[in-house]
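Below you will find the structure I want to go over with you.
Apart from one protein chain that is not included, each protein chain of the complex appears where it belongs.
Lettered A, B and C in written order, each chain numbered from 1.
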Amino acid sequence: MMDTRRDFIKKSSMLGLAGALSPIEKLISTSEEINMKNKEQTKWLDGSRLIVSISMQFEAGGQPVNSESPFPQNMQKGYVDLPAETWYNYGYKEGIPRMLDNWDRLGVKVTSHMVGSAVLKNPSLAKEIVQRGHEAAAHGMNWDTQYMMSYDQEKKFIKDGADAIKNITGFSPVGYNANWLRRGENTLKILQELGFLYHIDDVSRDEPFIIDVNTKDFAVVPYTIRCNDIVLIEGKQFSVDQFFNQVKREFDQLFVESQHKRRMLSISFHDRIGGTPQIVNATSELITYIKNHHGVSFRRKDEIAKMTLEDKTSVRE
Amino acid sequence: MMDTRRDFIKKSSMLGLAGALSPIEKLISTSEEINMKNKEQTKWLDGSRLIVSISMQFEAGGQPVNSESPFPQNMQKGYVDLPAETWYNYGYKEGIPRMLDNWDRLGVKVTSHMVGSAVLKNPSLAKEIVQRGHEAAAHGMNWDTQYMMSYDQEKKFIKDGADAIKNITGFSPVGYNANWLRRGENTLKILQELGFLYHIDDVSRDEPFIIDVNTKDFAVVPYTIRCNDIVLIEGKQFSVDQFFNQVKREFDQLFVESQHKRRMLSISFHDRIGGTPQIVNATSELITYIKNHHGVSFRRKDEIAKMTLEDKTSVRE
Amino acid sequence: MMDTRRDFIKKSSMLGLAGALSPIEKLISTSEEINMKNKEQTKWLDGSRLIVSISMQFEAGGQPVNSESPFPQNMQKGYVDLPAETWYNYGYKEGIPRMLDNWDRLGVKVTSHMVGSAVLKNPSLAKEIVQRGHEAAAHGMNWDTQYMMSYDQEKKFIKDGADAIKNITGFSPVGYNANWLRRGENTLKILQELGFLYHIDDVSRDEPFIIDVNTKDFAVVPYTIRCNDIVLIEGKQFSVDQFFNQVKREFDQLFVESQHKRRMLSISFHDRIGGTPQIVNATSELITYIKNHHGVSFRRKDEIAKMTLEDKTSVRE
Partner (left out) sequence: MMDTRRDFIKKSSMLGLAGALSPIEKLISTSEEINMKNKEQTKWLDGSRLIVSISMQFEAGGQPVNSESPFPQNMQKGYVDLPAETWYNYGYKEGIPRMLDNWDRLGVKVTSHMVGSAVLKNPSLAKEIVQRGHEAAAHGMNWDTQYMMSYDQEKKFIKDGADAIKNITGFSPVGYNANWLRRGENTLKILQELGFLYHIDDVSRDEPFIIDVNTKDFAVVPYTIRCNDIVLIEGKQFSVDQFFNQVKREFDQLFVESQHKRRMLSISFHDRIGGTPQIVNATSELITYIKNHHGVSFRRKDEIAKMTLEDKTSVRE
């Protein structure tokens, strides 16, 4: 990999001497379009140079009483934060339906990590997500802190959540996401035992990779905290424009790199946040922009995991 | 509702195949303008497709000593935060008068949730708000935490605030807003008993809806925390441009959706925040932009509540 | 005042019916240019319609050990935060000199509130500020919390700071600014006794006004927390562009209003913050923009206070 990178650099710096001040991105794509002979090997199995993977977290309705919300975190004990509940309810009343319409309109299939308790609370919506062609992935039975559980507790916790999804939607989840990505020491073993193919609780790479779990291959399809509505909008208190511009820059760079290296862009939306009018408006604009590039495809994470596991050239650790 | 949504999607995706890369928003509005036969039923009773509801909170002057402000929250006990008081005073000295002029200039009527103690402190300004055609709605007698009150305490608290408004302005409030939206378990019952028609302490939908309170209809006219100056400017520490761009995106999406579904945009301003020159400047620009769209009207929340209660097609929960 | 405002509104709303969608700001300034007969009385004594007042706080070098800075606030007791000291030192090594050059280049005179201990630390720089035509105003002897002092303590504290300024720069301060605007109950009395003409620790109005202190007139020249580098850049963590755009909007609105009302824009810079290249770059752009408007002048706060005290039409409280 190192050698390939250096060769590439050598070529493009020589080129750089010739055509000085033109926008760097154009320069690079032109130079590589012409010079790179090993283009094929950098592609994904489906022929894409860059894959975009969107998550649509389905959590609202399953949250514990007085969960964190944009309302001041100063409720007196013994009382319920009623407006905060309506904020969560927005997720299934407006958020998921709006995003579902948007994905259809844009022709995009996404991965929906579903909390078991949220699925039980709104079964018909969970079912609709799957019926409209999206992937149902597991996200725990509820919002409990997973990394502190014993092996048995955790296995039941994961299985209960997956069973809820399967029973309601008919879709058997093969992917997993722990609350705040915080898996414990046993999580991967349990996932392998339960037949899962991949997890996403890793932000170390801009492409999926294979790890060994219980002496078998297991896929890691990295999630994101840089292109993630809950981290940026609620955590960092970004405005929607900041979110939009930042993900656009992320795409632009990965698109350039995907000329010589397999790349993946991960974007994440949560029902009550990514489903607001302002974010869906920006998402439409963003995805329309992304779709206007050749060689980019939108894939569900189960598809990505399977391609990764089948591909002899996948990164291994 | 689900069926309607799916039909819409089917139509617009087919259209999507034909005209690939044009801006998605234009695509949608064109396609629907042509194809939708059931336009009428999605409209509001007044013929609007989208209603914008503006709140102008009248609170300053009624706040307790050393209330939260942009000044460092580290006052030593026993001393008064004098500059913070002048920050609050700005609300009635400059903020409300400036906004009142702006609403007149733009031809917009708003809903002013008035804290009883603020009304008593500046009666002539409260009166002027009503005289200039705006709605006076109730917002508690003072800034006390409402959700912890007993039934009797709370009933008196609500009634005293409403009476103060009625006595000073001549306007009988029919709408209610609790401090930080935090109603208690008895609040709705009390409001129904006192003759209120609606409350706003709910952010679960982008349109008003009807709930059952004491076996009678009661309207919920959702407030906002996404298009709210105190949440964005003071809480999230947005700049004015961030506020402006975010609300603009919210409008753009709701306007598109209002082709096939009744929609409402709620925007909120507070005397000492929304009344600054920088925000009024942005508000003028925003509302001028919004007014440049057909089928959009600006309504007071009492008008919205009445239309909702009279409309057989309103959402019910 | 109310009547004037209403007349104005009546005129501009009628006009609004005629010329619908043109930018509201243009509409207003045109309509008033033509219709307002009472233009004169809204002007300042010097003929300006809008006055811009810039503060350049001179504090660095006088701060206590381990004062708040952008470095993590987690120093172990007994150690000095050395890089934080260099951050403060930037204020007199680069910040003030850069701003002084900028004011000269732009032809603007400002008010420099000087902490006594900072003046003693860098006397030649304090002197240079005055020699280059700027106002030296008082800002306490050091960074102590003023509002908790006894009458005698506070009088000495204020006088010592003013004396330091006078002795070093030859300029007798007539204006005062308390640390974080937090004056105590005795501050105004003391200032009046010591011969001060005005203080700035008030953010309640967008124009100066007169109050009664010790049965004599005393001017209040409002400071700002909306157009203030320490509040926006360090407190709210704005980027420079956010700061710039926000102050620009503030100006735009006040300029429109200054057609029918005397208005003042207050902007504040601190040595170690407002004196950085990035902010001075934005400041140049901002002030160049402002200067491109007729009827706007830049004034030192001592000039503003004197005009206010001499003007029969000044607001009184």
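In the analysis below, contacts are C-beta pairs under 8 Å (C-beta built on N, C-alpha and C of every residue); 3 or more make two chains touch, one makes a residue touch a chain.
Because the structure is predicted, anything quoted here is derived from the model rather than measured.
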For the chain not shown, touching visible partners are A, C
Among the options A:Asp104, A:Glu128, A:Glu154 or A:Asp201, the absent chain makes contact with A:Asp201
Could you pull out which residues of subunit C are in touch with the chain that's been left out? 70-72, 75-76, 79-83, 86-87, 89-90, 93-94, 97-98, 101, 104-107, 128, 237, 239-242, 276-282, 284-285, 288, 291-292
On subunit A, residues whose C-beta touches the chain left out of the figure: 2, 5, 8-9, 12-13, 16, 21, 23-25, 28, 145, 147-148, 180-185, 201-206, 222, 225-226, 231, 235-238, 242-243, 245-247, 249-254, 257
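Keep in mind that, in the parts below, only the chains that are shown with their structure count from here on.
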Figure out the least number of contact steps between subunit A and subunit C, where 1 means they touch directly. 2
Give the label of the chain whose average Cα location is farthest from that of subunit C. A
With touch defined as above, tell me whether subunit A and subunit B contact each other through largely the same residue numbers, more than half shared, or through different ones. different
Going by the touch rule set out above, which residues of subunit A reach two or more other chains? none
